[in-house]
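Below is one structure. I have some questions about it.
A single protein chain has been omitted from the complex, and every remaining protein chain is retained in its original position.
Each chain carries a letter (A, B and C) given by its place in the written order, and its residues are counted from 1.
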Amino acid sequence: MGTEAVGRAIKPALVKARALCKRYVQRAPFSRKKFVIDALMDVDLEIALGCLTALVGESGSGKSTLASCLGILEKPDRGEIWFEGSKVSFANSRELTALRPKIQMVFQDSAGALNPRFSAAQIIEEPLEIQGRESGARLRARACELMEEVGLSPDAGNRSPLEFSGGQRQRLAIARALALKPTFLILDESLSGLDLATQAQILNLLLDLQTSHSLTYLLISHDLSLVGQVADFVAVMHHGKIVECGSRQQVFSAPQHAHTKELLASVGVVEAAFRTAQVGGGQ
Amino acid sequence: MNGYNLAQPERSAHGIYMQRLGCLATLFLACALSCLASSDPQPLQRGEELQTTDNEVGRYGGNLVVAQRSEPKTLNPVTAADAPSREVIGRLMADLIHINRASQQTEPALVKSWSMSKDGRVFTVKLRHGVRFSDGQPFDADDVVFSFQVYLDEKVHSPQRDLLVAGGKPVEVQKIDQYTVRFTLAQPYAAAERIFDSLAMMPRHLLEKSYAEGKFAQAWTLNTSPAEVAGLGPFRMKEYVAGQRIVLERNPYYWKADRNKNRLPYLDELIFLFVGNEDAQVLRFQAGDTDVISRVSAENYALLSKEAPSRGFELFDLGPSLEYNFLVFNLNDLKSRNLDKIANKQAWFEDLKFRQAVSSAIDRDDIVKLVYAGRGVPLWGNVSPSNKFWVDQALPHPSRSLEGARKQLKAAGFSWRGDGQLMDHQGQPVEFSIIASSSNAQRMKMATIIQDDLSKLGMNVHVVPLEFRALLDRVFQTYDYEASIMALGGGDADPNPELNVWLSSGGTHLWHLGEPKPATDWEAQIDQLMQKQMVELKYSRRKHLYDQVQELIGQNLPCVFLATPNILVGAKKNVANFRPAILEPNTLWNVEQLYFRQAGASGSGAAR
Amino acid sequence: MASKRKIVAAVMFLLSLHLAILLAGFVAPYDPAAQNRDFPFAPPTRVRFVDAAGHLHARPFIYQCVARPDGIYEYEESRELRYPVHLFVVGPEYKLVGLWPSRVHLFGVEAPAQIFLAGTDNYGRDQFSRILYGGQISVAAGLLATGTSLLLGLLIGCVSGFYGKWLDESAMRLAELFLVLPWLYLLLAVRAFLPLHISPTQTFLLLVVVIGTIGWARPARLIRGIVLGAKNRKYVTASRSFGASDYYILRRHVLPHTYGILLTQAALLVPQYVIAEVTLSFFGLGLSEPMPSWGNLLANLQQYNVLVSYWWMFLPALALVLVSFGYLNVANAFHERLQSGST
Partner (left out) sequence: MKYLERRVIHGILLLIGVSVLCFLFSDLAPGSFFDEMKLNPQISSETVAALRSQYGLDKPLPVRYARWVESVLGGEWGYSFAYNSSVRSLLVVRARNTLLLTTLATLFSWLVAVPLGVWISNHPGKWYDRLSMGGTSLLLSVPELVLVFGLLYFAIRTHALPVGGMTSVGFDQLGLWGKTIDLVTHLIVPVTTLVLASLPVLVRHVRASMVEVLKLPFIQAARGHGIGPARLLFRYALPAAGNPLISLFGLSVAGLLSGSLLVEVITGWPGIGPLLLEASMSRDLYVVVGAVMSSTLFMVFGSLLADVMLVVVDPRIRVE
């Protein structure tokens, strides 16, 4: 595929994945049948520094598995991942611990990803506490800072995440991800399930943060129209493979792979997307 | 159909056949009637030598229901060792000579007469003519010879075999003619006729095959088809429902009749229910499910007696049983057993004065009051006062005296510490434990009372409940105990079954097992006296010898005797001819004579 | 604030129960082992204010209990003399908290009358005193055994549920093994190896060890079920992405889920374990006479005639209910506070 060519042309890659493979084997109870799911099949991907790369695909196409692998939450069966030019070795736990703060994820289901037994402040403090970055009063102060940064009132720090609205919960999750000052942020369907206005607000927040914190984003989404608005690069996944990869314009205006065309057609936003792509490209 | 069955009540074909017919014909009445028909008493036959009983003449019919503590394990009279099996087998089988449970004397059963040679070694018995097994087959000398052959066969391992060995040699059995059998003993044996009691005579025609094949122990289990089990008792097998009940039906050929020439038994069926615990048995009796209850505890007796009038049953206090409860100290030889702690304490236990002090400190009246709710008697010897023929009336009954006990202890070199704790002459505090069976509430209570009584002497006594087998293991195997509360006796009134308790070589000589020779003079004396009475044929001389034994035991206290409970039984008011006895089986020994006074008054004739 | 008041009330209630048990010697009017063989199964003495003539008295009093001449274990009150109940009377000697000898009792009546607040048992021993003394060993053993089981159960359940794979398999098979083994025979074997007389302290430890080790399997299975559910939550994954250790995740995210079941189990196990002593006594592993324990007091109830004739033999069960209820209340109050405290 043309991934390399596109990525290299613009900016150096922060993350590189080479020939990643991940297979799930599942057996139903009381059955001899095995279900083999090849979630990732020889996936190559480069994510350019400081850009927003979008990973698009239907549900079950392997996007989340790829996110987990890149977020070093799962170990690929085969293949290599390079981060900031050095190879990520899944065997070396010390190295992994050092790497973890730099790569953070914001999960799809914000309600599920926030422990309801914790207060909002505690949630933001958690990564700091785990990494031993701050302690005592400084910890709480940092949490308040982060809350303000994502547009939440620090007064709400004692409230349960369940009392927050969906958008607020997403801000909370983002604040938590930012706590460790990562360079790479994986947004796993972080914007789905929100109404359009909120989506736009969060998106704006993310774009602001990208510049202020010099972040690299991997946005995972099934929503092409959303992707069309913000992505610098787009990769399309289908059945565990990346079938199309390139800059937003390339993918939206001249889709190569049949699946991409299908996707664009089914969403029915080709025209619209193309137009926004033009606008976006012009900025 | 009924006519056919009444005319030809042959059992073998009938059972299965009728069951099928009963199902087809859905008429319960017909089924019930025909079931009864098969075991209707047979008309008397010419030349049949029946035994005539002297009971009140009764009426036929009714089912008597009784409860058993656990289920019988087998119907095999040779291997049966547990009480429930023996109780059931006793109703299915008959013996040659029987001990009348009311009079405690022997009487002819399957024999019409017996004679004994002058030297007391040869018994000749004459069998009744015309006696038939419950399957209709005749009974004669061959069956007797066969039965004894089985009992005496060493490979069969019958628990009864030891009874039939006198002077080291098994009894010789010889058929003289079809109705005469001769038994020859190696040495004279006192009350030899008593050993015939409860020795079931078995049908050769049914058991010979399994015996020849060496599978006798597996014969006649509970699952054997009723048609293959036959005996000479008043009832025969009808049905076994695993875990629930055994149903016996009338033996139509039974060899007893009342004075009006009605063939016994009167009852149609005798049903044993399996009820796992005494309290549950009391409940079933209260509810009217069972007609007779044997051996209730005094507390439950009191409970039942409150309801006796309103629920239509009657309770009987038959007076003291033959069982004796006692406290025994461990006097075994512990040299090679690594039980130094206990061995050190044996110095106290071996001191007669110590045992006497313990005996006089125990409040036997309180035991009777608190353990048996007043329904028992205190004991000072191994023979219960209700054993009229053998109890030594001259045996002293010293009353409780803590003062006397203290004097004895002082004389034996014991002293008391400031806090009242008793110390031996080496300055060791007197402290020991009494083990008792945890499943026996009565003995646990006795232990608690004794513990309190002895604490007044400054002895520090611990009561240790042990599961029964664990207790037996300590008493018989490991000797790892200090004192124990146990009970013996109750089988027969005669002294001979007690031989193994009092002979120093006996297997039940609990306080000192496996003595190579008598450890003390008095044990040697008892050995002699017991041996002598065993071969003595005259009652008055035997009694004199046994009195001496009792006195020696009373003086030397190898066991501290405590008390014996009264035998308490109950029956529904309409059960007639009910004459409970202190000998086992207390209530059913004359079951062939029992009948129901009013019509349809059986315990649970039909389902409720 | 309501929750705080609740805690205070629950703790006070529990404390007073424990104080009564701890100071059994003082609160109980009699020696728990003292037999009154003339009064087996005497009913609880009625404390009165109004005498037979209808006069009202400020100080409570009792009438002497006498055996009815005709009945077995039947009693009546002799109305001739009033015996007022006095506070701080001198009675049989005891050691307060097992240390200081004393003869002063909280209440009592003059001899020859006796006050049996909870009736007497088969030997005429005062049940009220026996319940108080019995609580000393039973409550401690019940709590400690419960603690042991739950701790073991929690540990094994967590490890098994959290790490899964072969650890889970082997732990659960081990639990099954523990649930089905014929403990009876093992208890008999244990009994055979122990010295004949076991002192109350040794019995106590034995109870705790035996019951605690046998009892871990059930809570372990339950806790494993919860951990299995909790460990797959999204926030656990999130926590992992921050570099959290297994221990951190267990402590912060998984364990809090098990509190509810732990409390429930505790509430169930304490009374069950106190009663378990009845079974252990059967094998000679319980507290032996004349020492009282709630287990052996309750064992009396298992006789049918006692159960239907002497209702006061139920009172030890009531004591057990009160104490377990007390603990449950305290635990619940704290649990609630813990839950609400986080918001």
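Here, a contact is a pair of C-beta atoms (placed from the backbone, for glycine too) under 8 Å apart; a residue touches a chain by one contact, two chains touch by 3 or more.
All values reported here derive from a predicted model rather than from experimental measurement.
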Next item on the list: Decide which residue listed in B:Ser39, B:Ser147, B:Gln286 or B:Ser504 touches the omitted chain of the complex.
Entry: B:Gln286
Note to self: Touching the hidden chain in the complete assembly: which of B:Ser39, B:Asn63, B:Ser504 or B:Gln533 does that?
What the structure shows: B:Asn63
Next item on the list: Based on the whole complex, identify which of B:Asn500, B:Thr520 or B:Asn556 touches the chain you can't see.
Entry: B:Asn500
Item checked: Contact partner of the left-out chain, one of B:Gln45, B:Asn277 or B:Gln555 -> B:Asn277
Note to self: Could you pull out which residues of chain C are in touch with the chain that's been left out?
What the structure shows: 164-165, 169, 172-173, 176-177, 179-182, 184-186, 188-189, 191-192, 218, 221-222, 224-226, 228-229, 232, 260-261, 263-264, 267-268, 271-272, 274-275, 278, 298-299, 301-302, 304, 307-308, 317-318, 320-321, 324-325, 328, 339
Check: Since one chain has been left out of the picture, which residues of chain B touch it in the full complex?
Finding: 26, 28, 31-32, 63, 65, 70-71, 73-74, 76, 79, 81-82, 154, 157, 159, 161-163, 217-218, 221-223, 239, 241-245, 247, 271, 273-277, 279-280, 283-284, 286-287, 289, 439, 467-470, 472-474, 476-478, 486, 488, 491, 497-501, 506-508, 603-608
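In this section, only the chains that are shown with their structure count from here on.
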Checklist line | Chain with minimal offset from the mean of all protein Cα atoms | finding: C
Next item on the list: Please state whether A-C or B-C has more C-beta contact pairs across its interface.
Entry: B-C
Next item on the list: Would you mind pulling out the distance in Å between where the CA atoms of chain A average out and where those of chain B do?
Entry: 87
Next item on the list: Could you grab the centroid distance between chain B and chain C? Build each centroid from C-alpha atoms only and quote it in angstrom.
Entry: 43
Note to self: List the residues on chain C that touch chain A in their complex, please.
What the structure shows: 233-235, 237-245, 248, 252-253, 256, 339, 342-343
Check: Can you list the residues on chain A that touch chain C in the complex?
Finding: 71-73, 96-97, 100-101, 103-105, 107-109, 112-115, 117-119, 122, 126-127, 130-131, 158-160, 176, 180
Next item on the list: Would you mind writing out the residues of chain C in touch with chain B in their complex?
Entry: 33, 35, 37, 40, 72-73, 122-123, 188, 191-192, 196-197, 281-284, 286, 288-290, 303-306, 308-309
